[in-house]
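Excluded from the complex is one protein chain; the other protein chains are retained at their positions.
Per-chain residue numbering starts at 1, and chain names A and B are given in the order in which the chains are listed.
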Amino acid sequence: MSTATAQKKGFGATLWDYLTTVDHKKIAILYLVAGGIFFLAGGLEAMLIRIQLAVPDNDFVSAGLYNQLITMHGTTMIFLAAMPLIFALMNIAVPLQIGARDVAFPFLNSLGFWLFFFGGVLLNVSWFTGGAPDAGWTAYAPLSTTSPGHGVDYYVMGLQISGAGTLIGGINFLVTIVNMRAPGMTYMRMPLFTWTAFVTSVLILFAFPALTVGLFLMMFDRMFGANFFDPQMGGNHVIWEHLFWIFGHPEVYILVLPIFGLFSDIISTFSKKRLFGYSAMVFAVVLIGFLGFMVWAHHMFTTGLGPVANSIFAIATMAIAVPTGIKIFNWIFTMWGGSIRMTTPMLWTVAFIPSFTLGGFGGVMLAAAAADYQYHDTYFVVAHFHYVIVGGVVFGVFAGLHYWWPKFFGTMLSEKLGKLAFWPFFVGFHLTFFIQHFLGLMGMPRRYWKFLPNQDLDLGNLVSTIGAFLMAIGAVIFLINVIVTSVKGEKVSGDPWDGRTLEWSIPSPPPFYNFTQTPLVRGLDPLWIEKRQGNGKMTPAEPLGDIHMPNNSFIPFVMSLGLFIAGFGFIYQVDDKNWLIVGIAGMLITLGSMFVRSVKDDLGYHIHKEDLEKGAGSE
Amino acid sequence: MSSDQLQRLKPGQSPHEPEKATLEGKNKFLGFWFFLGGETVLFASLFGTYLALNGPESNTSGPGPAELFGLELVFIMTVILLTSSLTSVYAIYHMKNLDFGKMQLWLGITVALGLTFLGLEIYEFYEYIMHEEHTFTSDAFGSAFYALVGFHGGHVLFGLLWIVTLMVRNSKRGLNLYNAPKYYIASLYWHFIDVVWVFIFTVVYLMGKLGG
């Protein structure tokens, strides 16, 4: 397993390898591929929405299909595209940045991926079985509890399964960062990306259980006759709104914080400067994470919570602008006086700062509870959250992929094509969403299937659609870049960007055991310190010795498959109780695999010192 | 390192905290505590839902909390679960002394108490459903009650299956560095179930009886 067998492998063997892998770098690739495919699906849905809204009174898609499109666009992009792409980046970079050979729970890492994957597939199966969910990505009751058909049932089961995967992934990263750091890698020497991955994992840990409960209640209401959200039976649909947003608001920080971290690393690398105000940056991240739990009701200002509650949540929301402002200024100060290289990752980063800041302005405007009564449920809100999610997360994912592509695949994405993809996407993004602020202020409500002519909305919507096409062109150029790069297959060195952190001290792609010898960390930006004060290489913290590695396992796949099957059983037992057998069978598969996992010893194996000396295992 | 982990630990030797003697053990220990932090939010969401839906406006049919709950049964259940928490402390006490036989014995007692608790809970639910017209679907109060207490019951069941699996799997080979962390976190889980129950009997049953 350790040596030359890894060389020429057939397709079947490679597939089996990926189905059973517990290697965080391969899991990162799985997250990247699956998240990428879902991103394309969500993008396609977005294009259909924009085509429908290109001209007034359009009949390109029917009203029902339009509802499904907006619901699935939002759900897919948040849960099935942004989350896994961020997990891809966290998986590839975090263990390398802290000098670890592996994550704390390789098995759970793999389980997290497969749960997410099967949840996402389950959600998208709904397109082919009589209609996707159509109650908006927020699935507010009673719209969602009374929505006919099985669309919302798929939403509930799909998100429940993939949410469990995310929670598991979060715990894995927490323990990895706490327990697996190399000698000398103290908390205050961790790269900012690792710090933000840590805080994001904390948010996952405390936010996802609220969604789990919310989805359970929704499932009980829709499929098992419970009355949580039915006012006639004494229920209260505001409970759903609270549970959803207690999860949902931290969720947006879960998405954006790692991106803040990777931008910090990128700015520092390409300005050839130590990050300005490192400790303030760490403090700001932790503060954002903390405040992120006390603001959820700003999504519900018009629900009627009363002026006291609204004021409290408005003030807490505005307070978040302070740590975010600290970060914006620190990024600018890092660049100030640095020797800046405008590479593709840096280009996305520089574009991010003003774009995200605009999103933040919109956010502070929305945080004013009294004014929110005007903005609520209009395109102003749509513009705001696309500015933070596209201008933040999507820009960040593009930057991160260009930056860490060598660590994923050992090749470099073309700089020329990278910049060529950037410009249409950047221009298209602002064209699409800037004007939506004004459409919103003019009163155009979100989620409406069509608008009427001659209400001053025609031009703005057309411009927005043109922008969306430009974004699509940018995304396609990026895909071409990926294909061209993989076909060429030009291998690069371990440190193509002249990096500062530990991931650049090892080959690209790294061997599966990452570090032959665990490095000794002497300070912040450890590799840079060695480049300036040492011989440019990390000093090993241990003599060459045997390396302990975990075994591959097929159990995570089977465990997730069981829940996937059970999902269908629970959805269709509403029509026919016989389907409960399928539900129980699926649960038994899952519990059975947990049982097997529990009773079978899994001790892993060793790569021997002699094999390491021969330079083995470098796939 | 790895196959040493399967060596049997005997009284009079080796590390005093076998559950944290290996890196895997330390990871499990920390990861499980973090998980319990998340579980806190999970149960808080259920408690919150219950507290929002236990008023007269949610009790559209059947009896309300004050008429429904009988304190004798709940008191017995509480004492049983508290005792099972103590017996699992004894089990871990013997684990730290590397006395496998006694650990298994005390875990066995824990399981027996847990099963009794679960049996009483099922009896309680049966009474409510059959004789009191208080069901999961009767009104929002019913839904919220069964969701909260049932979730706890589900945790008890899972904990029992987990502990029994561990006991049976390791009955022949005894305690080692590989399974010690597993026993330890299973006992943490069991205590956490007890923590949740302390709030359930206070918030659901006692406060329900007071009509508050």
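One rule holds in what follows: contacts are C-beta pairs under 8 Å (C-beta built on N, C-alpha and C of every residue); 3 or more make two chains touch, one makes a residue touch a chain.
Quick note on the criterion: contacts and distances are computed from a predicted model.
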Undisplayed chain, where the name is taken from the UniProt record, one of "Molybdopterin synthase sulfur carrier subunit", "Cytochrome B6", "Carbohydrate ABC transporter permease" or "N,N-dimethylformamidase large subunit": "Cytochrome B6"
Among A:A28, A:A88 or A:I239, residue touching the chain not depicted: A:I239
Residues of chain B (touch criterion as defined above) contacting the omitted chain: 11-17, 20-21, 30, 33-34, 36-41, 43-45, 47-49, 51-52, 55, 57, 71, 75, 78-79, 82-83, 85-86, 88-90, 93, 96-98, 188, 191-192, 194-195, 198-199, 201-203, 206-207, 209-212
Interface with the unshown chain - residue positions in chain A: 178, 202, 205-207, 210, 236, 238-239, 242, 246, 293-294, 297, 304-306, 309
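In this section, only the chains that are shown with their structure count from here on.
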Geometric centre distance via CA averages, chain B-chain A, whole Å: 33
Touch list for chain A against partner chain B, complex: 104-105, 167, 171-172, 174-175, 178-179, 205-210, 212-214, 216-217, 220-221, 224-228, 230, 232-236, 239, 242-243, 246, 548, 595, 598-599, 601, 603-606
Complex contact set, residues of chain B against chain A: 1-3, 5-6, 23, 26-27, 30-31, 34-35, 37-39, 41-42, 45-46, 48-49, 52-53, 57-60, 136-137, 139-144, 147, 162, 165-166, 169, 178, 182
